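A protein chain is absent from this complex, but the other protein chains hold their places.
Naming follows writing order (A, B and C), and every chain is counted from residue 1.
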């Protein structure tokens, strides 16, 4: 299992007139945790992209439990439970003041330099596999 | 059943470095169709808010079938299949050049002026009910 | 002189907790008017990009006179007073209910396929020059 967490502070720009963080901005927060996860295994997303690979989102799901607002300090945790194949599935939780305020997941496909769904680069599978020993 | 569609053109600001519309921006497009739906039944969202009600998103789901990019003309369709109660469930499809490029749904709760989940205002139920005759 | 106007409706996603449209979102509105301007002269921005050119923003200025909020109908006018050279200067006004609510300008450079500041494609100069007859 692969598990990463990042901390962030809700930006004023991220709020809406309801007085809370706009629900669409959670997508960028999930992404930041996802990017950190690739950093942590030593295969940063910018390296993957430099090699011509892409990881577009195929599906997004978010359950909003409690609103968060400007200046709130959040922890975004990303969890990959199964080793990556052609597809990638990542779960997320957002925590504020010790409470889970949102949960969700994203599903991704690896797209190779030719623009087609493909297995990730071999080195990526190698570095990732270390976290999924049986 | 309630059904509304809006047309929009993907903004340059909505793209990301993958060269497509950023997946997080679909949330605003769904919302625009939702807002139009309330306009169409004659109970605009700004009226609902002026009366102290809110319709926060409780859950969001998006399945991305094909990417869209800058300047693409999209049709966002919003469909409410069941009359609103305390909760609201809306489905969406995004169409570009005759093809469905994404689908999704949002679930909402009505929040009353006291900040609690509540039934929508009676007049809202009345105007909405016309679309769900049996 | 080249002059274009577009109409738009402020999105809920574009508001912030102050209850108004977030000041940073005006950049995307200016851009939409700019894109329409290139459409109007028959040299769409997507064509310019397809030919390998870019028009990055070198300077941005916005003066906010009155706030606008969710659902407000705005007119964004873009004005190019001088024919484009290596640089481009565009002025903007935002009008809501007959009142100017914001003004600004952007300065741009043409970047050629080699990634360097350059004169725009000849055909671009030709189509634009028609609007700057002396």
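Just so we're on the same page, contacts are C-beta pairs under 8 Å (C-beta built on N, C-alpha and C of every residue); 3 or more make two chains touch, one makes a residue touch a chain.
Just so it is clear, the structure is predicted and the values come from calculations on it, not from any experiment.
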| item | value |
| --- | --- |
| Contact residue for the chain not shown (choose from C:24, C:42 or C:117) | C:24 |
| Positions on chain B contacted by the hidden chain, ascending | 12-13, 15-20, 22, 24, 69-70 |
| Contact footprint on chain C, counting only the chain that is left out | 17-18, 20, 23-25, 27-28, 31, 49, 54, 56-64, 67 |
| Touching residues (missing chain, whole complex) on chain A | 11-14, 27-28, 31-32, 35, 44-46, 49, 70-71 |
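Going forward, only the chains that are shown with their structure count from here on.
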| item | value |
| --- | --- |
| Chain whose Cα centroid lies nearest the overall Cα centroid | B |
| Rounded Å distance, chain B centre to chain C centre (Cα mean) | 28 |
| Chain A-chain B separation of Cα centroids, rounded to whole Å | 25 |
| In chain C, residues with contacts to at least two other chains | 12-13, 70 |
